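Every protein chain except one is present and positioned as in the full complex.
Take a look at chain A:
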Amino acid sequence: MPTASSPPEPRRRLGEHGLAWAFLLPSVVVFALFILYPLGRTFYLSAHANDLFGAPSRYVGMKHYTDLLSSADFRHTLVTTALFVLFTVVPGVLGALLLVLLMESRIRGVRLLRSAFALPFAFSVASASVVFSVFYNPASGVLNGLLSNLGLGPVGWLTDSKWALLSVAVSTIWMNLGYNVLVLSAGIGSIPGEITEAARLDGASGLRLARSITVPMLGPSLFFLVVISTVNALQSFGQIHILTRGGPDGSTRTLVYSVYEKAFAYGSSDFGTASAQAVVLMVVVLACTAVQFGVLERKVHYA
């Protein structure tokens, strides 16, 4: 009778490994086919010039990358991307937090409010963008109509380079709000009742309760939202494409949109430059996530 500490028979181990691989195989194949291969291909394309049809024609090494570094246009794109992240992530998460905290107070119809605030989650980016484009329309839009009643405006929400990025950011915040509210509501729901109760017994309420108990206990959810929102903001495409196409004067051209423009728009098929930009985007996403895990996560309290 074998003892518990003896290793399993080699044959059985092999069988188990084989079985494990067999189970893993479909996901490995899908992963290799749709993630690894395109990733490798992107690196390959980024080091090649293109022929007329976008096929790689000759090796150019790091040329696309050095060209990007020296391009003022690309620097502008990076700044725009950073601003877009800032304008969407910070108000998106804080706004959702505020709504969720307000909904904590026992008011009538809070369930209805909760569903209402979660509703944007059900909208597709495309349909929400179309709705916003109607709001923003310079000649017949609702927003300028309201402003003119106040004796203000008209503002070129999407046609003025000072406003366009902000307008796209506002639409993005709205689109993300539903998801953010859902996540934070769930987070609040999972805060153990005895902690809140103990705090209340100690006389904490309102702001004090929120600041010292609810928000710290929401740490993991908030951290999750910041990471996810940042990645989402960096990858936003639909609303930019529908609302502004990167304009006016490139003021809403984020990194992803720039990749699209170089590769497909305006009859361009510069897959080399587009791939180099895609690699830069990947590095930016990795760096953001790494920094967030390195700095923010230390401050997160996991209950």
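Details
We take it that contacts are C-beta pairs under 8 Å (C-beta built on N, C-alpha and C of every residue); 3 or more make two chains touch, one makes a residue touch a chain; residues count from 1.
Please note the rule applied: contacts and distances are computed from a predicted model.
Per its UniProt record, the hidden chain corresponds to "Glycerol-3-phosphate ABC transporter substrate-binding protein" from the list "Cbb3-type cytochrome oxidase assembly protein CcoS", "Peptide/nickel transport system permease protein", "Ferredoxin" or "Glycerol-3-phosphate ABC transporter substrate-binding protein".
Of A:Pro91, A:Pro120, A:Pro220 or A:Pro248, it is A:Pro248 that touches the chain left out of the display. Looking at A:Pro26, A:Gly61, A:Gly109 or A:Gly151, the residue that reaches the missing chain in the full complex is A:Gly151.
Although one chain is not displayed, its contacts with chain A can still be listed: residues 49-55, 57, 73, 137-140, 148, 151, 154, 156, 158-162, 244-245, 247-250, 264-270.
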